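Missing here is one protein chain; the remaining ones are kept as they sit in the complex.
Right, subunit A next:
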Amino acid sequence: MHPELPVGAHLVPAAPRPGAPHVPVRERHGLHHGGRGLRPGGAGAGAGPGLRGAQEESGLVRGTNVFGVLRAPRAASTEALLLLVPCSEGSKNNQAVGLLLALAGYCRGQVYWAKDLIFLVTEHDLLGTQAWLEAYHDVNLTDIQSGGIPGRAGAIQAALALELSSDVVTSVDVAVEGLNGQLPNLDLLNLFHSFCLKSGLLCTFQGKLPPPEGPSGPAYAQSLRTLGLMVLGQAGGGPGGAHGLFLRFRIEALTLRGINSFRQHKFDLGVLGRTLEGMFRKLNNLLERLHQSYFLYLLPSLSRFVSIGSYVPSLALLLLVLALRALDLWMRLSRGEEGEGETPPGEARGSLLWLVPPILVSWGAGTALYLLPVRGQAVATQHFPVGEAEAVVLALIGIYVAGMALPHSTHRALSGGGQRGWMSLKLVALLALALLLSCLALLNFSLGFLLGATLVPPAAAVRPGGNRLPLAVLLVLTTPGLSLFLAVLLERELLEAPAGLGEAWQRFLGALGQGLLQEHLHGAHLSPLLCLGAYPCWLLLWNVLFWK
């Protein structure tokens, strides 16, 4: 039973009443990322269309976050729950602010709170949220500088982020993927889902309606599409909403997006307010942190999930391929050693030395790919007529493609190690790839699976000599860069908004820029992983293919 929230209360922002112990406090943050990141733009040359967001976010951004704490009676401020409304420029999320104030006013009159409630409105969307979180926990993870926080409320147990695009809501979309593929506890999602069912709120996941009941073809297709979107979103490693930044601090969080998709059935915000209040009451009653349910899962729909026990074997089998291949190579290599008398004396045991240049060159190329575009940004904008964001992306693509020419140049300098040479090199490549994928399987399964599914077949098949063309085509198709492009295409396809090649190219450029930006703003791991992990592994395979 939840007392009714006054309908339409969202139109009247609750004035700060005298005597209300919720303390409106302000906190300032400034964002500097000049040092190593994207420099503040000077003369504004046109940025790539996909990078408009990046262009706006570069430079010095100042903002003010506003938050209030509703103190629970007879509690010592050791635990708190948080409601977040991220705001950006314009009146994009005004309805959510209104709902937040109405909810705060309502909660103030209730006596059952055992945990403090924090109501937070952040400026500049994720930047403000990141700044507030860093200030609250008194850490500095990124280049964001934040002012002090005048009031705290202990350990935050759970958080909900609210985004409303209009005051008429036909459905609520829930986002779970956090930074670097972290997910909130499944119980939080279940809690939201059960409240949706209770209040008759239509809720969607990944923008998809729940699949029709019962086992049927369309239902499976719908579930598969939803699952695919979740895997792609999780593999991307970006925060799927403002909640994504909370997970790092071990705060279980969800983003709820009220969406007006112009359906017949509409909800007023009172229903949403009641749902939020109900969720907070449930969380308020928890004695421990949310820990009972799964932290690692995949969702084909809101009501069903795939547990880690079911999906990990798929990646494990992929890794088994690598392991068997590596074992096979190892056996062949050692058998060659046993029959050493038969091999020509030119191929000595010290042939491992031949492996050093290709490995060094591959990882050197990866490091260059990681460092040069951002470091050399200023130089590029000085000497070439490109915008800074464009310069970064173009440099990225340039270095990436140039790396593919390396095997030819390195081989010209070295005499090939023959049969044993490429086998040892492939062994190293397989082991490095297996190591990378097994680490990823634990950290971000979706990313690991996508990389595994693309890289394992060519890794198993690649060998020099013979007809190289089909293998070369296969390798080029599965290079991480092209996989990213294909993923962009696939995502549009799954969203049922297929993109043409031109649009996909623009989105691909945007994704590259976003990947770099998210690393510098929030500490996302995707770009260093691809640059320093997957790309050098792939280059080693490429080297094996062109071994002489």
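To be clear about the criterion, contacts are C-beta pairs under 8 Å (C-beta built on N, C-alpha and C of every residue); 3 or more make two chains touch, one makes a residue touch a chain; residues count from 1.
The rule is simple: contacts and distances are computed from a predicted model.
K.L.:
Refer to UniProt and select, among "Tubulin delta chain", "WD repeat containing, antisense to TP73", "GPI transamidase component PIG-T" or "Phosphatidylinositol glycan anchor biosynthesis class T", the name of the complex member that is left out.
P.N.:
"Phosphatidylinositol glycan anchor biosynthesis class T"
K.L.:
Please pick, from A:90, A:109, A:385 or A:466, the residue that touches the omitted chain in the full complex.
P.N.:
The missing chain is touched by A:109.
K.L.:
Given the contact definition stated above, which residue among A:248, A:325, A:426 or A:507 touches the chain not shown here?
P.N.:
A:248
K.L.:
Even though one chain is hidden, which residues of subunit A still touch it in the full complex?
P.N.:
Subunit A touches the chain not shown through residues 17-21, 23, 71, 73-79, 108-111, 137-139, 151-152, 154-155, 248-250, 287-289, 291-292.
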